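Of the protein chains in this complex, all but one are displayed in their positions.
The letters A, B and C name the chains in turn, as written, and every chain counts its residues from 1.
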């Protein structure tokens, strides 16, 4: 079709291709989810249904983007790690962040009532997104460690805070005051000595967050026997130490 | 809370603030909507319900972002024009594009069954987003003219194409062949002489797309009388010529 | 010639084209010129030879880059304003800043001994460069006003400071102490009442800096008569107020 005289405005679009040979992370973050979780009566300190819905939305992203080799989620955020050599959307930063963010949001609303069957969200939930580049394997590991350390710190705090309220009868202000200046050891001690809770036996999904990776899984064949099929699996494991990376060394290797 | 030794990875996030004193457009575009519209049995050549749902999603964006002074939508795309002087998200490009794109997507799924009450989408729909800067008033007008000219060209083509099929009994291949190389006048002639259709009397929403602007609307007060209230209204008008801009000169003025 | 297997590294070069339809300013700044001026015994508070050499170097830039419509210099810095619509180096930011900066530096060293005939610089002088975009005519005028206001503030200070030392017999520390917290009016008063100097009659090159523009100048023809020829001229005039811009309105008009 004929081009209009207005076509020149396309030249104002900037080229935002990411530096080659770097890890590309797209992280989505819930917008105003403190308020959203309160208004939707998320259970405190953790709502398994809400976390599962986050994981479901992340699965949709990972099914769509074959070059995402690992995703990590906790609380109201999810990070998607694209292989260093990905050519998805020609590595254009905005294309990657908006497509991932839109699909994640879409799936979150779409699958909502599989996790909250008796209700509908009160309003459309929103996630923002960003693209960040990490040049080295150490950098991408440190990025993921940063998010998992954040998960640990926040979850220990929230678990103690809400236990003081729900089981200890404190007001939120009293609980906040009691926790002010405490270290990890102090919070573990409060949980154990006052409430008999061993934090280290709390569910791993809460303490570690969720890692999504692709694994070859044997699937049964109609005529008997099995064959290996790549599937996305959810794991709740430590990704700060070396063990995970030693046993999953393929993740950091250019294929 | 204590910062972890991994915090340094935050320094890898780039500063992507938009040049000050320029119009910021965020455009969202349906991803794979040719396929999506077929799989969801959108009426051809236009599905009023689907366009209305697009408009509904755009209303959500405009309600949230007070600095969007005008939005323009057609087909599976919507452009949101932020005031030149907006400081929303400190003018960070990715924040703007992902928030707008996520909210648009979320509202599209959220309000789906107000427009398609008997069904649910077969899978989560996705929109991508981009941020583009336009320095001058002429540039932003030309951008919007580009999109409306695109609407006109595509809608005239699609209307003729589908009329040849649905009323003329042609196959899609025959219709495509017949339209190859035709100009606007040729298509108008086919519609009129063969099918008695005057294209210029087709609904304006289809021919012009939809403009969203804020207008002061008188609202009734409980005790009688009225007061003016700002409301977002949908208009299906020409925005290529000068008339719209003369009567809405405030849109291009820094407030 | 055959391409080597290493050619792929070219893909790591980023596209840095400037937004269309914006004023492009390249500013060069002397690096460590406080030290440089001392080591080369620049006269205080102003060295006419040094400023003239700066102007000579700027002339070289403007002769080379036809799309520089105006340049403004003061102290150890020079700003080059490219027309909004320039396509020089495809508007690539680094190409513009490095070419301008290199030519300016080269000419500064090259013409040094036309201004300092008895000596050679003690070491190679360096200027850094940067590219900044300004969308509107008001923005580019404000940019130039900012530099000229800076010239005024610094020159009034330096003139008073050095007069107190050279004519008043103060030490630098005493002069600095005396000027601390003074306003413009105070400095004018010190110059006038203590030294009989009317600052407003100081040379305009010092108070206003130097503006380079192209003017049609009549040149004599061999056979008698004249014809107009475009030449770069140096002016020492106010560019903050409207007068300059009213009489040079072509500078801000797209050609």
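Things to note:
As a working rule, contacts are C-beta pairs under 8 Å (C-beta built on N, C-alpha and C of every residue); 3 or more make two chains touch, one makes a residue touch a chain.
Keep in mind it's a predicted model, so treat the numbers as computed, not measured.
Residue-wise, the contact with the chain that is not shown comes from C:143, picked out of C:42, C:78 or C:143. Only one of C:74, C:131, C:163 or C:188 touches the chain withheld from this view, namely C:131. Although one chain is not displayed, subunit A still touches it through residues 19-22, 133, 135-136, 139.
Although one chain is hidden here, its contacts on subunit B can still be listed: residues 11-12, 14-15, 17, 19-21.
Residues of subunit C that touch the chain left out of the display are 1-2, 4, 6-10, 12-14, 28, 31, 60, 93-95, 97-99, 101-111, 121, 123-134, 139, 142-143, 145-146, 149-150, 153, 157.
Going forward, only the chains that are shown with their structure count from here on.
Here subunit A and subunit B face each other with the same set of residues for the most part; over half of the interface numbers are shared between them. One finds 52 Å separating the Cα centroids of subunit A and subunit C. Distance between subunit A and subunit B, defined via averaged C-alpha coordinates, is recorded as 31 Å.
For subunit C, residues that reach two or more other chains under the stated contact definition are 19-21.
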